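Sharing a structure with you now.
Left out: one protein chain. Kept in place: all the others.
Note that the chains are named A, B and C in the order they appear, and that numbering of residues resets to 1 at the start of each chain.
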Amino acid sequence: MTGRLGDAWRYCIGAGRFDLALRRDYQDSLALLQREIGFRYVRQHGLFSDGMGVHRPYDHGGARHVLHAFTYVDQVIDAYLELGIRPFVELGFTPPGLASGDQTVFWWRGNVTPPSSRTEWAALVRATVTHLVDRYGIDEVRRWPIEVWNEPDLDVFWQHADQDAYHELYEATALAVKDVDAGLQVGGPALSPGADDGWLPRFAEFVTARDVPVDFVSRHGYTSGTAQHVPFGVHQTLAPAATLLTQFGAPRRQLAGTPLAGLPVHITEFNSSYRPDNPVHDTAFHAAYLAPVVAAGGDLVDSFSYWTFSDVFEENGIPVSLFHGGFGLLTHRQIRKPTFHLYAFLARMGDEVLARGEDHLVTRDGDGRVTVLAWAPVDHTGLAAPVTGHRVRLSVPVGPPGTGTAYVARSSVSEEAGNVWAAWRDMGSPRSPRPRQLDALREAAEPARRHHTVPVAAGLACLDLTLAAHEVTLVEVTAVHDETPPWWDEDRLLGAGGP
Amino acid sequence: MTGRLGDAWRYCIGAGRFDLALRRDYQDSLALLQREIGFRYVRQHGLFSDGMGVHRPYDHGGARHVLHAFTYVDQVIDAYLELGIRPFVELGFTPPGLASGDQTVFWWRGNVTPPSSRTEWAALVRATVTHLVDRYGIDEVRRWPIEVWNEPDLDVFWQHADQDAYHELYEATALAVKDVDAGLQVGGPALSPGADDGWLPRFAEFVTARDVPVDFVSRHGYTSGTAQHVPFGVHQTLAPAATLLTQFGAPRRQLAGTPLAGLPVHITEFNSSYRPDNPVHDTAFHAAYLAPVVAAGGDLVDSFSYWTFSDVFEENGIPVSLFHGGFGLLTHRQIRKPTFHLYAFLARMGDEVLARGEDHLVTRDGDGRVTVLAWAPVDHTGLAAPVTGHRVRLSVPVGPPGTGTAYVARSSVSEEAGNVWAAWRDMGSPRSPRPRQLDALREAAEPARRHHTVPVAAGLACLDLTLAAHEVTLVEVTAVHDETPPWWDEDRLLGAGGP
Amino acid sequence: MTGRLGDAWRYCIGAGRFDLALRRDYQDSLALLQREIGFRYVRQHGLFSDGMGVHRPYDHGGARHVLHAFTYVDQVIDAYLELGIRPFVELGFTPPGLASGDQTVFWWRGNVTPPSSRTEWAALVRATVTHLVDRYGIDEVRRWPIEVWNEPDLDVFWQHADQDAYHELYEATALAVKDVDAGLQVGGPALSPGADDGWLPRFAEFVTARDVPVDFVSRHGYTSGTAQHVPFGVHQTLAPAATLLTQFGAPRRQLAGTPLAGLPVHITEFNSSYRPDNPVHDTAFHAAYLAPVVAAGGDLVDSFSYWTFSDVFEENGIPVSLFHGGFGLLTHRQIRKPTFHLYAFLARMGDEVLARGEDHLVTRDGDGRVTVLAWAPVDHTGLAAPVTGHRVRLSVPVGPPGTGTAYVARSSVSEEAGNVWAAWRDMGSPRSPRPRQLDALREAAEPARRHHTVPVAAGLACLDLTLAAHEVTLVEVTAVHDETPPWWDEDRLLGAGGP
Partner (left out) sequence: MTGRLGDAWRYCIGAGRFDLALRRDYQDSLALLQREIGFRYVRQHGLFSDGMGVHRPYDHGGARHVLHAFTYVDQVIDAYLELGIRPFVELGFTPPGLASGDQTVFWWRGNVTPPSSRTEWAALVRATVTHLVDRYGIDEVRRWPIEVWNEPDLDVFWQHADQDAYHELYEATALAVKDVDAGLQVGGPALSPGADDGWLPRFAEFVTARDVPVDFVSRHGYTSGTAQHVPFGVHQTLAPAATLLTQFGAPRRQLAGTPLAGLPVHITEFNSSYRPDNPVHDTAFHAAYLAPVVAAGGDLVDSFSYWTFSDVFEENGIPVSLFHGGFGLLTHRQIRKPTFHLYAFLARMGDEVLARGEDHLVTRDGDGRVTVLAWAPVDHTGLAAPVTGHRVRLSVPVGPPGTGTAYVARSSVSEEAGNVWAAWRDMGSPRSPRPRQLDALREAAEPARRHHTVPVAAGLACLDLTLAAHEVTLVEVTAVHDETPPWWDEDRLLGAGGP
């Protein structure tokens, strides 16, 4: 019921492919994210893909050579560290010059065929990790989890979804990493939610049999059903949000009794829909849908990484409209979606958990400030009209036992408040809004803020919260230390209504 | 009824004494002011006072000399121009080394006795203006009004309130200014609201008789009654706000028929109370009280300058508390008071006036965007409970005649919304709030924002506004150009409530 | 000999392909460029290429449609205008969905085949220009030159280098532009230096015969010979720099007597080598080689646009090393090359040309400040040792005729000073320098600065400049107005050497 809130919810955040991190919009969004939320790590695809220019074969003196170039890698990671975030390194996909076939994934053509040369791949991994250690120092790089590939159980991400081939790749990669320094952390296999229950046990068996290093286990979580397509978009059904918690718990269940049982588990991607063109990501519904997951996920895993922080993302091509169903907590140009606020609210909570419920989480920080996160119930089918007027009643401790007053500040997003998608719809869905419209959208994206005071009796304050449709609300309660001077007489203030 | 809104309302803004402009808090506030409102000129006392170090007598070779030093003057004006604002120069008070007595005004001791040497005063004026012209160029400085002294009709500001002595000072000063360049603008006499009706005509008579140059006429406006003191503060009654408009109109009435009749009139200071420690300045009441004045003042005068933009102000000593009844639109550390928002709202209006009323002003800008400023009625005695539920019903033109939809965004401050004073009171009136409290106050200072759509018929949209207690509201209405794609089906969006 | 310096030298600057403008490094470099030089326009390839996502065919209701999306275009141009620079619009290349073949140019695959549908191309052009006018206003967009395609005389840029096909494309495009607004400026044909002398006359004949609008004529200038390849680089010979001036003059010569004779001529690209991997671009030699061209080009054409401002450029793939022979005035991460300083020096000159010579240019600004740009002679074959000790002796006017002193500040880049390439070589050519090395390179990239005083007699000061190898130097001469106080005695200053 109580305990520590911990950092699992903000341990990691997903992002568009590596070379998008060179963009100003991406970095401006990341700066905002770090200022208002503060994630620890960022994970993304495409470190070895064409746009990063790392693996560079050339001919000289009649022979083939490979040069490893880190021009862009360094630009990205320098920017990350400057912004107070570290890379959660995903090694993949196959560089074009090292590919064994031409199957690609995404609009930006990540090659998903196994490397044509295990030796050259290992050299690439070793050169990359060595370079990072040289530039950033071994103490720093030991803190960066290194994950091998992405969703090898799906044939769109790994040719034929060949598990044995993945095992070979994993072994070559993990050994190359540990070659550089035994203290580096390597893991995988970044399974999709669709992987069969035997996948992880077979992986455990393989690495145990071959004594291959594994420092953590990773998988993904999504709840969406089949995509029904419209131009530049899809609609999908969703399973209940609790399904995500079930998915988060799967690795520990599946690995129970294996030698990997005690390892850290990272959910290196999760979201409702796995599509970057599903409008559900932009809605107030979405924040309320995910609120119980974000509030509880930390009990099950070491991290669960929202996929992704920004709509700067091109897996399905370049978005044709400001709102387009992207994964981002932020749109292009840093407009906050409701789910951004869910995270920003959590970032203002304390670390001590005082209470939990199906519609709320109560915490306290070191200064005695109590915070409540509460959320309205959600019908995951989307068929029912949203519930309005849901009430959450709580009694929370304020300061030392005694009587007095507490200052209560409440911030909310809901269908009515901080729902920038609705404002954009009201504006006529402008594909590329003008500067004045962007300003209006930024204003519409702000949560509603209210404040009042409540009496404190026996060290407790009563809160009675009524939630709007799909509301997620943060309530901050602080004891009032009254410094009103003795000569102050409110009645003498003009406009106060007189005596 | 209609016409141009013009710039009189933002032509000039008042500020604390000159050397306060060296402060970071002052400059940060000015930067914010310029970003969100954009005044043209800033006026303040103390150019020649001790803290600016301009007039510097010294002995050398057995004789007395005077050096004129502009170290700080240049720092201030460089900063102003960089921030896009120009000085409205007030010449005064008397430098300590040139004073004929030791009577001072304010905590910071501005000397209000006539210069001991008319020659040395003229040399000081000439040196100052020459320096400004050398540094900033004659074209620039010709745009800066130069005002002689401040409220010489009050004996706290001018020894014995001796009008003849002021006339002499004015003549010496105006001639020294014109000596540098005939195209410079000089004026006065910056009368207080208490000046008798004959003051200006006598001034007109004097300058006419002696052919002394005058390029503009200036006076001040305030509506407060006698101060009732409490420690570090006062309470005062107020006259109705319309009294200010009467005061604004006085110079033209009093000068009718004199040779000064056609001159520009600048109200170089106005506010409700003339005290920097009257809590009325901090209230929502204050914004509603001044709204009709700010909306209409431009019909009467060339400018009317709110006194002052920031609480960085020390006439009564250093404030002992964040809120202390200061004049500022902004507190220390840039917290927006309701009256700040009144100005910020006006800054978002168009220049074409479509309609006016006792509780509203309607404008349109070049892009066709219509804006409405509306305000709740105010009981200036402060005895009655504030009116709630006041309604303003308007029909406004939107785009070309036709049918469609308009996007309506509304921002409001009132007793309930954007009333940071009330939040600070709820917090227990912390004298020096902690960083987290300052953040909470900044949030509480934000106007409430709402948006919705309204139908447009025959090119007109109907607005029906209900105003809260002491509300000032800005409504922005823009025609919707619908880009919703033909395949969009709102019912397929999860959480929208289904079909 | 004398006259106005004008703005032709900074009218336009080249840049990497359009979507690179979304990068932070690109925008940081552009901001620096604007702060220290201040160009008017920026031109680049790839507006319609894959990475911009403008042309978006889709199927709906059983039919093919095209949506035009300006998500990224707006981000780029918003950033440009914010940085005080405007686009010099190049229309091209063919969007993948509108191409008639699959021939591409560059690593980033610009499609150079004619549009498969003239109608759809015209619709694309019209939609693009209409969108720009809607967003930025017609007054603004009328100031943006619009150029049709790039180097259609080369078969790498235009399939078969088919001039007739280009004429067709030009006509369709120019008419589509003028369809939107007759006041927009359209031109071409952006010829390469290799175009035969008859190309432009044939173009003139075509547009005259068909009455096709042309508002300006454009071509390019380069002086390099055949490329000799090494891995990730080339070496080339260069023609004398004066060859560029000959190329600049070609359009007016070739069009003399045609109806296009009086049109503005823009050199929309020029440089020494046309290769982005020729180390000559990084050298001190390069600044001295181009100095006479940049100083004189404005006599011949309306603009000549250095290709390009930044090494953020990927035509040959992603650079493998910080210095790699890129076109940029700035490397990745904003390190100034010597040629950057050539432009920065020119940006500090006045507009009145006082004197010119084969090794110098003398100007004066409105404040009377005289500036001299001087440069050492260059052996374009690169075979001779660089000349050291070249002397430039000049007599320049300072202030009103009389005697006195002038303050002389001199900034220089040469083989010895401000030669960051040499510093990087000394460091061992680090491919991806560490932060501390980047700082050291930034310091090494600073010009050498010296100052001294010279006597002024009869209003003239004599300058005797000795130039180091490949030096380009800027000398600023200002009259001294002495404010040293009468009591100052230098001999009493400790360390001055005593009496």
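Convention: contacts are C-beta pairs under 8 Å (C-beta built on N, C-alpha and C of every residue); 3 or more make two chains touch, one makes a residue touch a chain.
The model shown is predicted, which means the values in this text are computed figures rather than measured ones.
*Asks:* List the neighbours, among the chains on screen, of the chain that has been left out.
*Replies:* A, B, C
*Asks:* Just to verify: which one of C:Leu81, C:Val156, C:Val230 or C:Ala261 makes contact with the chain not shown?
*Replies:* C:Val230
*Asks:* Sort through C:Gly97, C:Gly249 or C:Pro430 and give me the one touching the missing partner chain.
*Replies:* Result: among the candidates, C:Pro430 touches the missing chain.
*Asks:* Which one, B:Arg35, B:His60, B:Arg142 or B:His160, makes contact with the chain that was left out?
*Replies:* From the options B:Arg35, B:His60, B:Arg142 or B:His160, the contact with the absent chain belongs to B:His60.
*Asks:* Touching the missing chain, which residues of chain A?
*Replies:* Contact residues on chain A toward the absent chain are 60, 486-487.
*Asks:* Considering the whole complex, not just the chains shown, which residues of chain B touch the missing one?
*Replies:* The list for chain B reads 22-25, 27, 51-53, 56, 58-60, 65, 67, 69-72, 74-75, 78-79, 131, 135, 230-232, 317-322, 332-333, 431-432, 434-435.
*Asks:* Which positions on chain C touch the chain that was left off?
*Replies:* 228, 230-232, 235, 238, 279-280, 283-286, 289, 367, 369, 378-380, 382-386, 405, 407, 409, 411, 423, 425-431, 436, 440, 443-444, 446, 448-449, 451-453, 470, 476, 480-485, 487-488, 490, 492-498
In the analysis below, only the chains that are shown with their structure count from here on.
*Asks:* Using mean CA coordinates as chain centres, what's the chain B-chain C distance in Å?
*Replies:* Inter-chain centre distance comes to 47 Å.
*Asks:* How many angstrom between the C-alpha centroids of chain C and chain A?
*Replies:* 43
*Asks:* Going by the contact rule already set, what residues in chain A reach two or more other chains?
*Replies:* Counting only residues that touch two or more other chains, chain A contributes 230-232, 431.
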